Structure formats: C-alpha cells, structure tokens
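Removed from the display is one protein chain of the complex; every other protein chain stays in position.
Showing subunit A:
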C-alpha cells in the first residue's frame, strides 16, 4: 500500500485489509446492517453466507461504497472510507468486485472490457494494458475468446472474464457478490476453480456465496448473517460440524439437508 493516509505507526492494524466497526445501514426505516464488526487480514479468505435478505450483499457493497453506510467506520487498506469522492475512487482502485450478473460492458470486446480501467483509470498505454489483459485472460483460461463480445459467451465464460477484468487493476482485495448464483449448474465449477486458484495464490477475498463446498476448501473463516447481523463466525470445520447458534443450524440444515 502506498496511500499517504496509511497510519504506519499503528502496527496492530497494518496487516488489516478491511476493517468494519459498528457499521449500521438503513434503507429508509429498514435496518439492513446492524452493528457490524468485521476485520479481514491481508491474505485472508472470508465466506459470508446467510438467508436472502440478510444483508450479506449490502455488507460487501459497503466496502467499496456502492452502498453508503450511515453509521460506523470502514477502513480499507488503512484508508478510512468517507464521503470524499477522491477517497472513494482511491479505495475502489484497490478493491476488485465480481457481481452476480457479471456486469460486463456489452459494447466492448472481452479484451476491451479488461483494458478499459487500466487505460483510463491507471493511465497505462494501450499496449501494456492489452498485454496485462491477455495475461489475466489466460489465467482464467479464456484468452482465445478475447476478440468476442460478452453477448457471445456463456455465463461461466462471462464470469471468468469479469474476474480477469477485476484482476487487471491489481486489487489488494477481491469482493465476490454471489458469483455463481446466476449460472447454469454445469458452469459453476469453471468459475469456482478460478476462485480457488486465486485463493491459493494468496489473494484477500470476501465471498458472498452459497457454495458450501467452496467455503470448506478455501475459507479461513465463515460468517453467518441473518437480519442484518453477524450471527456466527468461525473456521469452516467447526462452523459446519458444530454450529453454535440455532439460526445457523437451521440455515445449514436447509441448504445441506437434501
């Protein structure tokens, strides 16, 4: 991290990538996030799960300020998230995000999708941006489709391009917002494989997902949310084998019980 705002004297927080303290958010009267405390260390892999409407997507969307929290403190890579647009953009440059519906830019080719941010945000020359994009497209095993448009690809291919697009910005942390929920069953694996590889390379990841197999293989911690609160937080092994709270037990029995 080279940001000037990093507080270097405070060694206890220096390896924390994301810090959320007492974060609260409301949609009108509806209290979506309630007293969220979450600390994610560099290199840590977090899986967030919970029933729909529990606020898990909102939680990770607050980290790059796609949603605005009303109370509490969020610090990303040592930079406190404020209303300041420059600050927000600085944080977003270091935080990659993968969406449920891919959100590739349909008017740009796969290669252009990956180049556009390095070229226009990081001011890289086109040649360099293209080389970088090809490198990441190769890593997600889709380089041969570089000249195609997103509309010509399958869902799984699109999601892998979306991951490559985020990686091209060299993010310090990746947020995954239900990356496999919109995919046909036979395409889930190809996306999860890429995510597992990414985790093995040491990327800091926060994944909202219902893929419990993925959680068991790669997660350092699993977080269970319900009604805007973090109910339970544990390493995957005890989380799945010995859930403490009743709500977690109910949730796990519902998604694993068939």
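Keep in mind that, in the parts below, a residue touches a chain if its C-beta (ideal position, glycine included) is under 8 Å from a C-beta of that chain, and two chains touch if they have at least 3 such contacts; residues count from 1.
By definition in this document, contacts and distances are computed from a predicted model.
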> For the chain that is missing from this picture, which UniProt protein name fits: "NADH-quinone oxidoreductase subunit L", "1,2-phenylacetyl-CoA epoxidase subunit A", "Amino acid ABC transporter permease" or "Cytochrome b"?
Replying inline: "Amino acid ABC transporter permease"
>> Tell me which of A:93, A:141 or A:189 is the one touching the absent chain.
In response: A:93
> From the list A:150, A:228 or A:243, which touches the chain that is not on show?
Replying inline: A:150
> Of A:101, A:124, A:139 or A:189, which residue touches the hidden chain?
Replying inline: A:101
>> One chain isn't shown here. Among A:16, A:116 or A:196, which residue touches it?
In response: A:116
> Which subunit A residues would touch the chain omitted from the figure, given the whole complex?
Replying inline: 64, 66, 85, 89-90, 92-93, 95-97, 99, 101, 103-107, 116-117, 120-121, 149-152, 162, 165-166, 169
